[in-house]
Each structure stands twice: as structure tokens, then as C-alpha cells.
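Questions regarding the structure given below will be posed in turn.
Note that one protein chain of the assembly has been removed; the remaining protein chains are unaltered in position.
Our next item is chain A:
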Amino acid sequence: MILLISVHLLAALAAPAMALALGRKVFMALAIVPLATFVWAVLNAPGAAPVTQTVSWIPSLGTDLAFRMGALQWLLTLVVAGVGALVLFYCASYFHDDDRVGSFAATFIAFAGSMLGLVLADDLLMVYVFWEMTTVFSYLLIGYDMTKRSARLAAMQALIVTTFGGLAMLVGMLMLGHLAGTMRISKILADPPAASGLLTAAVMLVLVGALSKSAIVPFHFWLPGAMSAPTPVSAYLHAASMVKAGVYLVALLAPAFAGVPGWRAGILTLGVLTMLVGGWRSLVQCDVKLILAYGTVSQLGFLLVVLSVGTRAAALAGVALLLAHALFKSCLFLVVGIIDHNAGNRDLRTLSGLGRRSPVLFAAAAIAGASMVGFPPLLGFVAKESVLTALVDVTAGGDGTGLGPVAAWTVLVGVVVGSIITTAYTLRFLWGAFADKPGVEATDFKTPSPAFLASPVVLAVLSIGVAFFGGPLTKSLEGYTHQFPPGAHEAKLALWHGLGLPLGLSVLALVSGALMFVARRPIAHAQTKVAQPWSAQRAYLSLMHGVDRLSVEVTGFMQRGSVSAYLAVTLVVLLAFPGVAMLMAWTPDVQVHVWDTPAQAAAGLVVVLAAIMTARARRRLRAALLVGVTGYGCAVLFVLQGAPDLALTQVLVETASVIAFVLVLRRLPTYFTDRPLSAQRYVRALLGLAVGAAVAGIMIVATNARTAQPVSVGFPEASVDFGGGKNIVSVTLVDIRAWDTMGEISVLVAAATGVASLLFIGTRRSTIRRVGDLPQHHAAEPKTGGSWLSGPSTLAPEKRSIIFEVVTRLVFPAMVMVGVYLLFAGHNFTGGGFAGGIVTGLALVVRYLAGGRYELDEAAPIDAGTLLGVGLVIAAGSGLAPLAFGGAVLESYQYDVHLPLLGDHHLVTSLFFDIGVYLVVVGLILDLLRTFGSRIDRQIISEERDNDATNAEVAR
């Protein structure tokens, strides 16, 4: 089963490439996949035991790739695969060769695979995953014609409604799984949780999902909207498969949960209502496809009514009806597709004479329509007879459902009325699509090719043929129906149920429906008179409008554009939640260890003084430098604590950030504000103090809260034994907690990209310019004393410093050497890829400061994005590489190498991960330099040039 689903998804991946070679014939090739599934299902007809397959997926969550095919699943697999194959075959005639065929075919086959997975999955979460996959693929299929606004809106509407239901269902499923203690559906059904309020809530939530997917009132409106999809999509998704997902779920859960309070009351009410509303709306449509769409809504309500009753007879009748509906409704949609394709028109007021032009098409439609209204001897008749028999049984004493006579009769009457309307709109559809209408010009209709006709004809023939196999079908479905207790009469599918009330009701429905069709004009007239002040569609639109409006209002209220306001909100939240939590957790026995050595106090004092002076600073530059002092003070504390690695990294990071600050501050006003100080600053100061106190308190409480052994206790041995290095910090970063580092460098790459693209819109690459690219470069180069660096010659003489140039020329290679040394040494000594990367980055900073932006591009004529990407790829690749050798992700290996004359050397594979980190950090600093340095330089120069031009203009 997993294989079949995988083949569908693989076919989806291959489809675009295949479409390039085959054009629209790709549909025929792809049809083989569902056809094979169909054959497999036929060969695996339900026997004593269901077909199962389980692969462990997330054992810790109890989630497995569990698949199970019982009788119900078998029938649905036949429908999904069989109709899928026929519709794909039909698509080959329906579509023209164009470049979108490939993506359409891929989406279609992926949808078929998801639907198959949904039907076969035996795990609630798997069902949910496949459920949402069908939602997403159906969104893509409905919105196939993305240039049409209506198609996009319809697709979005279907997506929102079904996803809303899907989320409710997810919550319900999680509750259900919790109550049952397992997510395995077969186990839940075999041993359902005891009745409780919680169970009722869970089941109701699952039902919300099922009802929204199956377009039941009040969610019904998305289905007619979805008719803007290509007709094959309507035939498959909106007749045979996706809308059946909700029906399937109700049928699946009915044996265990039909007795849950609210189940019958809810579904029966909404189902009957849907059946009537859908039929009623169908009567007024002029688009033949919309007649079918509303008819489908009506039929889905009917299906849910029957399948939710919960007697053996009703269950069997419901499943038979499901099969019958899939056959006749997809046939009718395919017929409409042919009409639309060959006549270019779906309006029953202008269609005329099609029955004579294509008798085969008309015959197929007539057979399917007859099956829909329940005309003997078709499958629809067999199913409807069984339904009426089952419902009549319920009226006589409930048949084990506990439904009172009033409720049971109401349902029966509702179903019969719905059937009458069904007959009326079916006749109207057949008349509208095929009849010769007086006064209407015969429609120009191209006779469809046999290949085009094949699929609807096969479906119509099946509607007849299967009707004669009621006995075997009853037998095959026993695996499902026998989950219900035996009812008043033996449940069976047959063409002849004997004379009785059910047959009488069938005849009543047919005759009254025919009369309604004859009287269609007065009825339509009356319908237009009845005003519709309220519709679910309108409610949905106003709800969506309200949500949009609300988001605009909230955004306008929250996002005022004041950084200090954002900061204040953030900090107040910090005080209100973690701060208050800290106060509540504070106990008198919280211990504060003041210091280990007085030197720590001295360093702390420096940090505190610098912080106070930062807060008092009015110049931006001063504040930036003072913040740097607090950072260096922290580095001193690290040294005193015996953490040279942290201290080194802290010093380097602090240096890099001070440089970044200074580069940015060139473009900002000297003072934070030129206005007189406001009294508000005391409020801000108070807030800042409170936050500082809260954070300190949180840290004290948190460190006092430790009851367990710190996880780092085992790190010293682990880093030598498993990580193969003596520097615990470095081994922790690249080995023990390499996943964290992986995440961090990913964030770093994202942040660098964000900085580069937020400040300047445009690509990074365009900014690299070498000295040689300048036209007058050689003339500008002074000959005295040779050239120490090539970049400074592009600077104005007053901006150059020969000492800086000479020192840079001599020191730069050594700085890079130190960076590389730190990278390699990190495993055993102070260092690491991060520190090494910053040192290398600082070497580039020196080049930039000495020689300007051209010197930077001379030093690193590479795109920062390339470095970041390559670094990330190396880190990820070194993490994944062990998989190829049977190891785990990010596992490291050690090799001891003995080289003659060169000594023994210890090689650890996590070095490659560190190289990735190194490159990412170098890329980050390069990116910052280019953004804050080079590009701001260029901005300044171009502004100066503009000013000069303006001044010259004014002077003239």
C-alpha cells in the first residue's frame, strides 16, 4: 500500500518531464498508476482478514505509517483508483497541448495518491496529513486557470473552508487519540473510549472537519464555487473522491460513535437540510455544470444521512449509494465536460439539439441520470431501495438507533422530498443539455471522438452492470456492515426488495419529480419570488471582510512605526509575564553567591559604570563605544571564570559589532535627539531599570531552581571519548550539540541576508567592483615607493594613511593565518570555527578600512551570499555524510594517522562542520562590510555628486 501511494507521488514528480516529451498523452501514461491500483484492489477483495502494512515512523509519539484495507476502504480504493484512471484517460482528450499540462497532470496524480493515502491510512494523524494534502492539491487544481480572478477566489474559498474544518478535525483527532490511548483507528474502533463530555466534544470536532470537506450546510457554498475548476477536476474531486472524504470519515466512525450524543441529531438534521437546500438551488441554475454541483451538494447530504444512522441496513445502503453516486455523478460531469469542450457553452437556455447530434453521449447521460433518480434496473435504484427500506425500519421502533418515531418519520419524509427534487432537477438537466428547444437555434456541436466518450460510457455501463451484483457486493461489504448489530430485516442489496412501502416511495419520488419537471416554469417563477435575505456564501464573505478589516485595524494600532513604542511593548510583556513569574518563584532561601575573587567585582563595576554612562550618553557614537565596553567587561569576567574560549569569542564579536556600529553611525545624526530632553525619559529609565532587575532576578531564580545534575557534567569525558577533542566548548558546538549550531548558523545566514536586503534592495553580486574595473586607475596610481595595496589609490589623498597601508600589507596574511589556526586548533585548544571566522573577517575589515571599498573587493572578490551558502552546504553536507556510511546525522568519526617523519595526528570529521561555520561567519562579516561599508560609501559619494550638481545648477 505504501508502495502504491509512493508510486503516485513519484509519478507526480516525473509528470512535468514526461509532459515535455508526451504532451497531453502524458495523461494516458499516468492513468496506468491508478489503473494498477485498481487491479491490485480487485485482486485483494476483502477476505477474512484486512490487508495491513505498518512501518514505524515516530515511535515516541506512537505515530506509525499504518495502513489497513478493510471492506469500506476496499470499496473506496476501487472508486478512487477506478474513477481516477478513467478521468485521467479522459483528460488526454479534454486538454490541449500547452505548457501547463505537465503541472496539472502532476497535481492531479499527486491528489489521487493523497486520496488513496487518506482512504488507506489507519492512523488518525496520517489521515489528517493526507486530508490536508488533498486540500492543498485541490486548491491547486481548482485554481488551475490562475489568470482568472474567479478561479483564484474559488480556490481560496475552498481552501479556507476545508482547512478550517481540517484544523477543527485535528483537535478532535488529538482528543480522540488521547482518550483512546492510541492513534490507530482500527484499535479505536475495536475498543472505543467510554462516553463522556470530552468524547462528545472530540467527535463533534471531527465531524466539523468531515462536514466542511463534504460541503454540508453551512459549509456547502464552496463546492459550487469550485466549479471554476476544469471539468475533469470536478468529476474526480467533486463527485468521486475528495468530497467523499467527509462521507468516508463518517462511515468509518459510525460503528463506534453513532451513539455519541449529538451525532445523529446533528448529522441527520444538517444532512436532510443540505439535501433539500442543494436540490432547491439546483432547480434555478442555468449552467448545466452548476445544476450538477448543487445536485452533488444535495446528494452528499443524502449520503451523510444514510451513513450516520448507524444500523446495519442503513450502512450497507449508504455504502451502495456512495458507489452509485461516484459512478453516475462523475459520468455526468464528464458528459458536461464534453459539452463544454465541443460546444463551448454550458447554458441550458442556448443549448439545443445535442441529443440528436451525439446519441451515445446522450445515452450515457440518460443512464447516469436514471441511476441518480433511482430508476430500475440501475445501481441507483438498488441503493435507494435499500436506503428507503432501512429508513422505514427505523421509523418502526428505531431499529436499535433510539430515534423516536417523529424524528425517524421526519428524516424519511425529508429524504423522499429530496428525492422528488432530485428527479426534477435531473430531468431538467437532461432536457436542458440535450433536448431540441423550440425557438432555439441548434447548437454547433463537434461530434466527440470515441476516446473522449470512452470514460463516461464505461461509467454508465458500470451503473447498469453493478446493479446485478447486489449479492456479491453485500457479501464483500460484510467486513464493514457487520460492525453494526443486525437489524429488523436482513440487510442485502438487490434489484427486487418486494412490494412494500419503500417501492411505493420510490415510485412516488419518480412520479412527483416528473410532475415537478413538467411544472418547472411556475415553480421557477415562485422560486424567484422567494427572496433570499441570507446565504452562507454571503456570511462567509462578510466574515472574511471582517477578518481583513480587523487585521488592518490591529496592524494600524500595533505597528505605529516608533521603535521605542515597540520596545516598550516588548519590555512590558517581559515584565508582566516572566517578571511576575520570577517574583512568585522568589523564595527567601534563594542564595546569591557574590563573587569568587574580588577581581570579578572590579570587572563588574566597570561594566555597570559603562552601562550607566551608555544610558546617559547623548551622542550615538559614544553610546556605541560604551556598549562595547560592557561587552569587553563581560569578556574579562569570562577569563576570570576560566573560559578563554568564551572570552576570545566575546572580544572578537564585540570588536566586530563596534565596527559595524561605527560604519552605520556615519549615516545617522550625531545626537540621539536635538530636542530638549523630555520628562518621558524618567519613565523609560524606570522601565529599563525594572527590566534589568527582572532579568537579574530571573537568572538568580533560575540558577537556584536546579535540582537535577547539570547535563554538562558528562561533557568533559564525552568530548574526549566521542568528540575526540580536549576543548569542551568547541566539541560541544561542533559535535555534542551540533544540531544547535546548525540551527544557529542557519539563523545567521538568514540574518545576514536580511541585513543585506533590508538596507539596500537589490542583489549582493552587483556590488563587487575591482580596482581594474576603473577606467583611469593606472594614471591615478602614484609611482613613488611602489604599491602596498591597490585599493587606496581610489581614495582621495586626505583619506589615505600610508602607515595603515604598510601595516595592513604586512599584517593581513598573518591575520588570516591566525584565523585559519583558530579554525584548526579549536578542537583541542582555544579557538574554533566561529572565532577563526571572525578573525578572518576582521582581517577583511582592516583591508576595507585601509583601502576603502575597492580594496575590500580586491581582498575578497567573492559574493558574500556565495560564502554563506557554501558554508551552510558544507556544514549540512558534513552532517549528512555519515548517513552514507551507516552513521547517524552529525555523527563524528576520529582517525589517528601516523605519517613517517611528521608524527602522529588525530583527525576528527567534525572539523568539516567547523569549516562550514567558519565560512558562514566570514560571509556574514563580508556581508556586513559590503552593506554598512561599501554601499553606504557609494550612497554618500552619489549624494555628494548630486549636491555638487545642484549647487552648480544654482550657481548658474
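A few comments on the model shown:
One rule holds for everything that comes next: contacts are C-beta pairs under 8 Å (C-beta built on N, C-alpha and C of every residue); 3 or more make two chains touch, one makes a residue touch a chain; residues count from 1.
FYI, contacts and distances are computed from a predicted model.
Missing chain, UniProt protein name: "Na+/H+ antiporter subunit E", from among "Insulinase family protein", "Amino acid ABC transporter substrate-binding protein (PAAT family)", "Na+/H+ antiporter subunit E" or "RNA polymerase, sigma subunit, ECF family".
Contact with the chain that does not appear here is found for just one residue of A:W57, A:W409 or A:F812, A:F812.
The chain omitted from view is touched by exactly one of A:W57, A:W431 or A:W788, namely A:W788. Summary of contacts with the chain left out: across A:I698, A:V771 or A:A835, the touching residue is A:V771.
The omitted chain makes contact with just one of the residues A:T200, A:S801, A:T866 or A:Q894: A:S801. By the touch definition given at the top, chain A reaches the unshown chain through residues 770-772, 778, 784-790, 800-803, 805-807, 809, 812-814, 816-818, 820-821, 825, 858-860, 899, 901-903, 905.
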